[in-house]
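The structure under discussion is supplied below as structure tokens; questions concerning it will follow.
Only one protein chain is missing from this complex, and each of the others stays in its spot.
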Amino acid sequence: MLDDLREKACRANLDLVRHGLVVLTFGNASACDRKAGIMAIKPSGLAHESLRPEDMVLVDLDGRVVEGRLRPSSDAPAHLALYRAFDGVGGVCHVHSPAATAFAQAGRPLPCLGTTQADYFPGPVPVTRLLRKREVEADYERNTGRVIVERFAGRPPLEMPAALVAGHGPFTWGRTAAEAVIHALVLEFAARTALNTIRLNPGVRPLPAYLLRKHFERKHGPKAYYGQSKEKP
Amino acid sequence: MLDDLREKACRANLDLVRHGLVVLTFGNASACDRKAGIMAIKPSGLAHESLRPEDMVLVDLDGRVVEGRLRPSSDAPAHLALYRAFDGVGGVCHVHSPAATAFAQAGRPLPCLGTTQADYFPGPVPVTRLLRKREVEADYERNTGRVIVERFAGRPPLEMPAALVAGHGPFTWGRTAAEAVIHALVLEFAARTALNTIRLNPGVRPLPAYLLRKHFERKHGPKAYYGQSKEKP
Amino acid sequence: MLDDLREKACRANLDLVRHGLVVLTFGNASACDRKAGIMAIKPSGLAHESLRPEDMVLVDLDGRVVEGRLRPSSDAPAHLALYRAFDGVGGVCHVHSPAATAFAQAGRPLPCLGTTQADYFPGPVPVTRLLRKREVEADYERNTGRVIVERFAGRPPLEMPAALVAGHGPFTWGRTAAEAVIHALVLEFAARTALNTIRLNPGVRPLPAYLLRKHFERKHGPKAYYGQSKEKP
Partner (left out) sequence: MLDDLREKACRANLDLVRHGLVVLTFGNASACDRKAGIMAIKPSGLAHESLRPEDMVLVDLDGRVVEGRLRPSSDAPAHLALYRAFDGVGGVCHVHSPAATAFAQAGRPLPCLGTTQADYFPGPVPVTRLLRKREVEADYERNTGRVIVERFAGRPPLEMPAALVAGHGPFTWGRTAAEAVIHALVLEFAARTALNTIRLNPGVRPLPAYLLRKHFERKHGPKAYYGQSKEKP
């Protein structure tokens, strides 16, 4: 079972590179087995290209390394803070893709301006506050996760599977690590298109609520009709 | 004959990916045999890379699946609305390429600022109105096609083979599916260059009418002299 | 000798694609043998990828096809106008690369903001006037070349080997077709960087004259010291 978890975490890290979302070592993905209470995450500072499943580090939800010869990603405490607070999340990604990171650095939520974005993010993608001095000086990475959780304030995390950490960059999540990667890719796509849109129309208004709801529900609601039904391949 | 139609629709969907116009499953192309009254379209939610001709779904112009194991693209009713209203159209594409989609999201028509654009789109590419609440809640995808048809108001569709659906993205069409793909590619190219142009000169004026007419007619008019004459390869 | 000319023209057209300067058939290159008074140019409307030297069309400087089964590029009269007016020019390119074309569409000369640009273009790259109605209705492509020549007004063409045709796009030239391709590539690079620079500093001033002169002369002046001396490989 944990071999499978390592395999999933490794593939997610490789997919971040394949989709052009990561430069050098600026990004990481993890997968969580919630029954076992174990997260598999990229080791710190290693190049993505050469990652193998056996390099993944296994950590329990309190942050203790359970297995692995290497140090976990320095962002591991942020991933853990999300798994502890967000029920049903099985994968987390953190990247610095250039358009989504620009919204994070600008301290602006990413407005929902288009229907494709609404299929995944039905409303503005929230931006956190900046961390305070004492939150940076001690437990910095854990506090990075905490400001995301604080910003959600109990909102169901799978309804809005991303947040922008102010002055830092995006975190995305999903039921699986593969889904978290897709969310990172769609977020960058939406942010890039929004940058162009805002340039053309600085006062552009977000999609009306009835359109947001329609798009999210045709894909994820109880009467979803996007994609193939489960029985088919 | 219908094998040929499936082959054309499949190739058009693969070409959208090859030209970088589609991310994930965000786009689709169809081909229509107008004598048979049948459209071949991409199945819903499947990755483009692995599409084969036999995966294409055959649908009649009233939207009934005639052949195919998979569900048609959720955008099929929009494609059908265009085939029903637009005589002579044999192919339709819908993509979310980042520059053309920005004009759609900004609710701005794409002005004709350059001669290459004029070869294909002799004037501004129109933008539709936003759909109303009740048009979204019932028959959403069909109404998406209808607002395009409404916007054309009887104008010959092959003279301006594209429209931008507000808050959504571009649709393009042509005599064949291959031509619709070319139009999607030229539209993105023109929109990208227009974004740069508007940045340099926010008050830029569109090309004068005599230049628009010249470019369209040297390529498509009765005395066209662009390209090779029909007898040559 | 003319096989060699066809070979050079073909390679230049292929290089335009390799450098990402041409989408579809939106661009063309020619090579001129000035002693023979013959230009080899891309045939009209053919895809670049499959071009072979034997597809090139040979045209004399009055525009008569001397050899070749295909029609020459519809832009051939513009190329010829440049060869007739500009002594020493042995190659011409016309592309619609997105940043340089934006300056042409915006009707703005490309200012010289950086040293690399100054190595090739020691001052602003000029923009022509728009063609008048009667210049478009008859002899359009030839007049496209003529407004460039008019804009140069006797200035030595090899000192500034490019012009932006208003509402259209860049033409570049050089002693050889290969040099014209390099100039098209450097022009796009400079235009792209200038777009970013103007965004950061809308009132940016061009490089001072002493710096322009230095860069041009260290590469092209009588005491040039850039690159290897002629005797070395």
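Letters A, B and C name the chains as they come in the text, with residue numbers starting at 1 for each one.
Here is the rule we use: a residue touches a chain if its C-beta (ideal position, glycine included) is under 8 Å from a C-beta of that chain, and two chains touch if they have at least 3 such contacts.
A quick note: this is a predicted structure, and the numbers were derived from the prediction, not measured.
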**Request:** From the touch rule at the top of the page, work out which displayed chains the omitted chain touches.
**Result:** A, C
**Contact residue for the chain not shown (choose from C:84, C:142 or C:214)** = C:214
**Request:** With the full complex in mind, choose from C:38, C:51, C:125 or C:186 the residue touching the hidden chain.
**Result:** C:186
**Message:** I need the residue numbers on chain C that touch the omitted chain, in ascending order.
**Reply:** 113-116, 182, 185-186, 189, 192-194, 196-197, 199-201, 204, 207-208, 210-211, 214, 218, 225-229, 232
**Request:** For the chain that got dropped from the picture, name the residues of chain A it touches.
**Result:** 23-24, 26, 43-46, 69-71, 74, 96, 98-99, 101-108, 130-131, 133, 136-137, 140, 167-169, 195, 198-199
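What we mean here is this: only the chains that are shown with their structure count from here on.
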**Asked** Among line, ring, star, complete and other, which best matches the way these chains touch?
**Response** line
**Fill in**
With centres defined as CA means, the chain nearest the overall centre is B
**Message:** Given that chain B and chain C are copies and touch, would you call their interface same or different according to whether over half of its residue numbers are shared?
**Reply:** different
**Request:** Compute the distance, rounded to whole Å, between the mean C-alpha positions of chain B and chain C.
**Result:** 33
**Prompt:** When the C-alpha atoms of chain A and chain C are each averaged to a single point, how far apart are the two points in Å?
**Reply:** 46
**Request:** List, in ascending order, every residue of chain C touching at least 2 other chains.
**Result:** none
